[in-house]
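Every protein chain except one is present and positioned as in the full complex.
Per-chain residue numbering starts at 1, and chain names A and B are given in the order in which the chains are listed.
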Amino acid sequence: MSTTEKYVTAAYCVVFALVLVYVLILALKLQRLEREVDELAGRVPDEDTEQAPQEPARVG
Amino acid sequence: MGRTRIPLPALAVSSVVLVTTALAFVFFVAPNDQSLGFSQRIFYFHVSIAFAAYACFICGAWQALRHLWKRDPRADLASYVCVHQGLIFGTMVLITGSIWAKVAWGRWWIWSEDELVLFLVLYLFYCAYFMLRFSVDPGPQRANLSAVYALFGVVLIPVSFSAIRLARAYFHPQVFTLHGPNFGGWILVTYCMAQAAMLVLAYTLYRLEIGGKRLDVRLRRLREALA
Partner (left out) sequence: MTYVRDVGALARKDLLLELRARDTLPAMLLFVAAIFVVFHFALPGTPSKLETTGFLWVAILFTALLGLGRAFVPEREQRTMDGLVLAPCDRSAIWLAKSLATLAFLAAAEVVALPLYALFFHGLGGAAVAAVILADLGICAVGTFLGAMAVVTRARDLLLPLLFLPLAMPIVVGAVGATVVDSPGRYLGFLALYDLLFAVVCWASFEYVVAE
């Protein structure tokens, strides 16, 4: 591999690495969002029992 | 928004396929340039990333205009994400450009390369955009200031470009032509391939990021409602 080829490869690797880092940051953010959703969902008390009395109202 | 949108997984797959194909074309199909040799291969991605970054900045300004004009509440966030994306692509442009300068001239920075200098100015400008945005509390005022500054950006692009061209007359009288007569055939095909890949990649990342940001906003509202 000549020096020029090394530099060209390095340039493409840098681009690849930057995109990878960006996607990684996005993934981490998504993970945090998921955790927050879980936390919020934990605060809502027993979804199933709460919704049950509302359902029969729609009959008829 | 009533428009149907391309689903995100399809976008992700197509950007991976396009980028891989473009890379294969760059390294195995495109012929060596007669005057620049192997080093010219940096350009396929360098130039297409630069155009993608411009597209991001222009899109950001368009969304800023929509915010100011129609008071569309989603436009402010879209404008910010566009500029953010443009800045990330801008970083890649500066790094690849710097590597290219090292290959071609043996130095890491070269002032006679107009596009690169223009990009440096724009990069500083949009970094200041971030400083501005993060030193105002979220609210209508922040949205307005960001939008106005993003609009200044698109005015600055052509003005800076002609300024740098003008400055050349008192710095570097000689003219460099990079894509001169031999810009055709496989070189053109490879370039178009790389450009399409970068635009689709930029759009995919944009959709990913804005999706996350909107989710974040909704989540915050939900938490406030529950609290």
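Points worth noting:
Rule of thumb we're sticking to: a residue touches a chain if its C-beta (ideal position, glycine included) is under 8 Å from a C-beta of that chain, and two chains touch if they have at least 3 such contacts.
A quick note: this is a predicted structure, and the numbers were derived from the prediction, not measured.
The chain we do not see here touches B in the full complex. Among B:38, B:51 or B:125, the one in contact with the hidden chain is B:125. Touching the missing chain, out of B:54, B:89 or B:149, is residue B:149. Residues of chain B in contact with the chain left out of this view: 68, 121-122, 124-125, 127-128, 131-132, 135-137, 139-141, 144-145, 147-149, 151-152, 155-156, 159-160, 162-164, 166-167, 169-170.
The working rule: only the chains that are shown with their structure count from here on.
Only residues 23, 26, 37-39, 41-42, 45-46, 49, 88, 91-92, 95-96, 99-100, 102-103, 201, 205, 208-209, 212, 215-216, 219, 222-223, 226 of chain B touch chain A when the two sit together in their complex. Residues 2-5, 7-8, 10-12, 14-15, 18-19, 22-23, 26, 29-30, 33, 36-37, 40, 43-44 of chain A are the ones that touch chain B when the two sit in their complex.
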